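Got a structure for you, written out below as structure tokens; questions coming shortly.
Missing here is one protein chain; the remaining ones are kept as they sit in the complex.
Here is chain A:
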């Protein structure tokens, strides 16, 4: 293996790493904005749930490459625009999160919600100060799955020339540089592990009550 490739291409690796991070994490943030109200709706109304949950499951079955190729036609974007990848991954993330959020909200004990109502919380404030915080542990679990899935999916974008570290796979394959492919794999895995660890820690930090319960003190 020709390891000199790595030091000679540090700038490019860092650039692709940044691109990978951007392409995989921005969709998570956008998806969260859409998925919370949709999950809320699915938890609140049975007819909405009957539509939203199967629909989000269906969305996830669209092959990613097909979506990357299709989106420019639908959105009118350039074929190499990062918007395509971001929109595609946002769709997948929403699909994953709607169900998670609906389930997380359904798992909030009904006594707690009833108590909040009886204390005089109006529905919007009750959602923000009681139901949503209590959904955080399950929500974070869903976010971890979605984030790791995105980090892996971004690579597929390399086939349309926009895939962050995935670019190292296609380039390394075409030019037969195994160390380039290996660098791509190792960095993708490390990135996924790191993102997962950061989310896990953030989730713990945001739910001190859960920590207290778990320690059984």
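Convention: a contact is a pair of C-beta atoms (placed from the backbone, for glycine too) under 8 Å apart; a residue touches a chain by one contact, two chains touch by 3 or more; residues count from 1.
By our rule, contacts and distances are computed from a predicted model.
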Missing subunit (named according to UniProt) among the choices "ATP-binding cassette domain-containing protein", "NADH-quinone oxidoreductase subunit N", "Urease accessory protein UreD" or "Cytochrome c biogenesis protein": "ATP-binding cassette domain-containing protein"
Identified contact with the non-displayed chain, of A:33, A:79, A:112 or A:198: A:112
Per the touch definition above, residue among A:81, A:179 or A:207 touching the missing chain: A:207
Touching residues (missing chain, whole complex) on chain A: 109, 111-112, 114-122, 130, 133-134, 207-209, 212-213, 217
